[in-house]
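First up is the structure itself, then whatever we jot down about it.
Only one protein chain is missing from this complex, and each of the others stays in its spot.
Take a look at chain A:
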Amino acid sequence: MAGHTRGSGRPNQWLRNLNAKLASIPMILTAVVIFLGGTVWTVVYSFTNSRLLPRLSFVGLDQYERLWAAPRWLISVQNLVIYGFFSLIFSLAIGFLLAALMDQKIRFENTFRTIMLYPFALSFIVTGLVWQWLLNPEYGIQSVVRSLGWTSFAFDPLYNSNIVIYGILIAALWQGTGLVMCLMLAGLRGIDEDIWKATRVDGIPMWKTYLLVIIPMMRGVFITTLVIIASGIVKVYDLVVAQTSGGPGIASEVPAKYVYDYMFQAQNLGQGFAASTMMLVTVAIIIVPWAYLEFGGGRKRA
């Protein structure tokens, strides 16, 4: 080791771990050029009137004004808020509940875990199609229940503009809770057995232990799960395409679909870029506080 150090002065900071730095150059380039470069490019072109092909003729905030005046975009945002709110709450709640149940040292835990996680292995397109069929009034749940005798039973969320977004939410929860459960289960397994013993000695009821001791201890797992769910919410697209393709009418449109439709079908890149920039802002609002908590503020506290 001593042989490597130069005769005088401190070792050059830039040359420390040179091999590792060299090895990470491709990844750094990828990150900077593709992710950062692509993002900046998109944002810049969102201020232009690019149609089918990108061109640099700036029109100020026109694209954004049109975007926020478009009824379809407003409905998309509203749908995303509803979908996001409920899918966050329910997937966290159901996922944690399932994990807590699974953690009771039940028999066949492996089997149950696999069953719960299976939906997650399916693509959104498959999930969407399956639920499209299940929720179709002519073949799905409604017709089964009716054939059992309840002939006035009506359950066709995908064909009712007012509740269609909940039909999509059902499919999303069916697919997503398995993963949340696994993450939570991992968190629960990380809790020291002694803590459980201590609470038992103190005679604290189990639900109280979960709520006041275990959940606060799982803060890290919760935040990671939150970020995974939240980013999944913002980018929801394929599920909607497979289930309703935005219908009936435009009642189940989501922002990501607006971006695709306007970029490619309407051949209006500027408008699509403006919409995707708005999505980026949304994601940033979610990610930045998390990154700050995890990597910035958290470290100082620790």
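By definition in this document, a residue touches a chain if its C-beta (ideal position, glycine included) is under 8 Å from a C-beta of that chain, and two chains touch if they have at least 3 such contacts; residues count from 1.
Definition applied: contacts and distances are computed from a predicted model.
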Chain excluded from display, named as in UniProt, from "Membrane protein", "4'-phosphopantetheinyl transferase superfamily protein", "Probable sugar-binding periplasmic protein" or "Sulfurtransferase TusE": "Probable sugar-binding periplasmic protein"
Of A:Gly190, A:Gly249 or A:Pro289, the residue in touch with the unshown chain: A:Gly249
Among A:Leu52, A:Ala186 or A:Ala284, the residue in touch with the chain that has been omitted: A:Leu52
Sole contact to the chain not displayed, among A:Glu109, A:Asp238 or A:Asp261: A:Asp261
Contact footprint on chain A, counting only the chain that is left out: 51-53, 66, 70-72, 137-138, 159, 161, 245-251, 261-262, 264-268, 271
